[in-house]
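The complex appears here minus one protein chain, its other protein chains still in place.
Naming follows writing order (A, B and C), and every chain is counted from residue 1.
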Amino acid sequence: MSYAHIRARVFDIISKDDGSDRASRTFDLLIMALIVLSIVSIVLESFEALAAKYAATFRAFEVLTVAVFTVEYLARIWTADILYPESAHPRLKYMLSFMALMDLLAILPFYLPFLSAETHHLRVVRLFRLFRLFRVFKLGRYFDALHTILQVIRVSASRLVISMVLCFSVMLFSAIIMYTVENPVQPDQFPNVIASMWWAICALTTVGYGDVYPITATGRFFASIISLVGIGIIAIPTGIITAGFSSVLSSEKRMEEEEKKFCPYCGKKLR
Amino acid sequence: MSYAHIRARVFDIISKDDGSDRASRTFDLLIMALIVLSIVSIVLESFEALAAKYAATFRAFEVLTVAVFTVEYLARIWTADILYPESAHPRLKYMLSFMALMDLLAILPFYLPFLSAETHHLRVVRLFRLFRLFRVFKLGRYFDALHTILQVIRVSASRLVISMVLCFSVMLFSAIIMYTVENPVQPDQFPNVIASMWWAICALTTVGYGDVYPITATGRFFASIISLVGIGIIAIPTGIITAGFSSVLSSEKRMEEEEKKFCPYCGKKLR
Amino acid sequence: MSYAHIRARVFDIISKDDGSDRASRTFDLLIMALIVLSIVSIVLESFEALAAKYAATFRAFEVLTVAVFTVEYLARIWTADILYPESAHPRLKYMLSFMALMDLLAILPFYLPFLSAETHHLRVVRLFRLFRLFRVFKLGRYFDALHTILQVIRVSASRLVISMVLCFSVMLFSAIIMYTVENPVQPDQFPNVIASMWWAICALTTVGYGDVYPITATGRFFASIISLVGIGIIAIPTGIITAGFSSVLSSEKRMEEEEKKFCPYCGKKLR
Partner (left out) sequence: MSYAHIRARVFDIISKDDGSDRASRTFDLLIMALIVLSIVSIVLESFEALAAKYAATFRAFEVLTVAVFTVEYLARIWTADILYPESAHPRLKYMLSFMALMDLLAILPFYLPFLSAETHHLRVVRLFRLFRLFRVFKLGRYFDALHTILQVIRVSASRLVISMVLCFSVMLFSAIIMYTVENPVQPDQFPNVIASMWWAICALTTVGYGDVYPITATGRFFASIISLVGIGIIAIPTGIITAGFSSVLSSEKRMEEEEKKFCPYCGKKLR
């Protein structure tokens, strides 16, 4: 087989399976299994007893996973010009696509400690390892079932972002008010505005852990008003998403109905 | 009366009452009363003072209930071939139906202690007795009123399952993040990922008992983002169910309206 | 003026003001003011310092309020046959109407202590005095603005009741499970099923005070599932009410539009 043939075959295998190619299906299942297993291994590794006992196994599995994902990442770059035949810089275009960035972030934490050996502090490494979670996004490639939900989110995206901005403004506003009112009485709980943001978020999302709450009458008065406003604030994203679902569902229904609107007696198509 | 006649009569009695048969109605009311009373007895038995004082009464009622339910269960198996006249194995088919399995689970815990006398540990027996709660599902046979709500849930089922999977993914994701961030500071509260799932569920469902919460600045930052995302996550099932209600209600309304629609060309009534 | 004239005039005054009768409007405003003031006085009387200092004033105001409400109640009974001209027993019919029962409950606690002087225990009297809150329902007579909300609730009433029954079943179910699982470990927090209902309600309504929560792994597992189910359970009444609002609003809109559907060119009315 020529170089071009091998490359075309590799592209077929790593592309999404259309049901006919057995090698492609096997490859997809292998990648999905590895993603799920690597998330499971993160969960299991968090049990200290297991992490100590099976340290070598976890390490071996990690090396295997990263090796496969690295090969897959390189293969996708290698075959990028088949994916984007009309692009001038197909490889660069692929490397900057959302999926490719997720793929890179999923393997990067493995290589990073070698690059930055001096910042080997436990917490920094731990936080870097969180990037491994981005492997979940690789699964997105394989699920069409999320379609409706994602479509609703896409349709409502701009409104959701604005409602989140509104939400954030109300939180900042609330945090500043509560800092002003409660700081003189509870300097430990409301030391500054950023810290009292924690209270504002717990109150407005109605979580209410009970670690921070107002104790002055003025503070409780403002907290009450903020909580009531919070009901409305939470109602806004709920309303946006619900209206989005209604709209997506009814447009699907209307499309089905449009096709069968005929007068059953005279046979003319009803508009 | 012949054997076949008796069996047909028994089938009539245990089948759902259609309003005409007095024996059938009496039987239905008896079973419903026993189900409600057995739930009440579980509640009452949980009071130690009552359980000690009326131990014999509770035991007698339990024996009576299980006896009636066992007879009913056997009678339903016995008459299964009248229910499924075309099936090759009507009894097996009935025994594997959802309602029959619930009926079996409702009486099983009574017989189980005899079978497994060696595992007579208090907790195991207690957990087995929970199966008695499945008797509630027997009530489902008698209520048509739940129809609309169940129809909405059935219509939205696939979307609800996907949103629950999404929900679970976000929770697992959040649990891993919080474990990584908070474990070094609060090893007691966040000992492993499974344990920090408890926090994730309390935060994302906005229950927030306040037994576990982040104390580091990084943890609070991530917890804030997770709580905000949580509003959206909770909004999705709410949106699905609401859109389902709107759709079911409007399709009912539309069916009423369809009956008054005429073709504008030939003037005949449209089906 | 004859007896019949006086009675007809009294009926005019105590009936709802239609804008033309000045005495009627004054009477309405007086009653509304008394209702609001008597609620305010309940609030103020709860401050011990105020209750002690102005005991005589509170008592005088209470006597005045009850006197006016008693006279109003008797006048309404007296003129009941003008309200229900076709009824055989107009006074009995009025006395058993919802509004009349509320009116009676609003004045009853004042007379009750005299009737049952021996049960003068503080807590019993206190609970009886709560009936005074029923005076708020008298306000309902004067507000047409609540119309849309009440109509939505009325339209959705049967569904809301069923969803509340469903909610109650899930709570009872959850309470029995948690009692079974947590009672051996926390006998103080989960002493019996009724007590663990308190936990179930706090969890499913997502209030989560944090006074009672599971500490065993099994308990937390079940609590997690129950909380997730809780999101769906809460979504059901929200969905019902939202669909009700959409339906009421869109039927109002449709009625407006029906009236202006004409082809602007040929002038024919469009169906």
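The criterion applied here is as follows: contacts are C-beta pairs under 8 Å (C-beta built on N, C-alpha and C of every residue); 3 or more make two chains touch, one makes a residue touch a chain.
Because the structure is predicted, anything quoted here is derived from the model rather than measured.
Asker: Who touches the missing chain here, C:Thr65, C:Ser174 or C:Thr206?
Answerer: Going through C:Thr65, C:Ser174 or C:Thr206 one by one, C:Thr206 is the residue touching the chain not shown.
Asker: What residues on chain C make contact with the chain left out of this view?
Answerer: Chain C touches the chain not shown through residues 39, 42-43, 46-48, 122-123, 126-127, 129-130, 133, 136, 145-146, 148-149, 152, 160, 164, 167, 197-198, 201-202, 205-211, 234, 237-238, 240-242, 244-246, 249-250, 253, 263-266, 268, 270.
Asker: When the complex is taken as a whole, what residues of chain A touch the one chain not shown?
Answerer: Listed in rising order, the touching residues are 158-159, 162-163, 166, 169, 172-173, 176-177, 179-181, 183-184, 191-194, 202-203, 206-210, 213, 220, 223-224, 227-228, 230-232, 234-236, 238-240, 242-243, 246-247, 271.
Asker: For chain B, which residues lie in contact with the unshown chain of the complex?
Answerer: These residues of chain B touch the chain that is not shown: 206, 208-210, 238, 242, 246, 264.
The rule we apply is simple: only the chains that are shown with their structure count from here on.
Asker: Same residues or different residues where chain B meets chain C? The copies count as same if more than half of the interface numbers are shared.
Answerer: different
Asker: Going by residue numbers, if over half of the contact pairs line up, that's a repeat, so tell me which of A-C or B-C repeats A-B.
Answerer: B-C
Asker: Just the number, please: Cα centre separation of chain B and chain C in whole Å.
Answerer: 32
Asker: Provide the list of chain B residues touching at least two other chains, using ranges where the numbers run on.
Answerer: 202, 206-210, 234, 238, 240, 242, 246 - these are the residues of chain B that touch more than one other chain.
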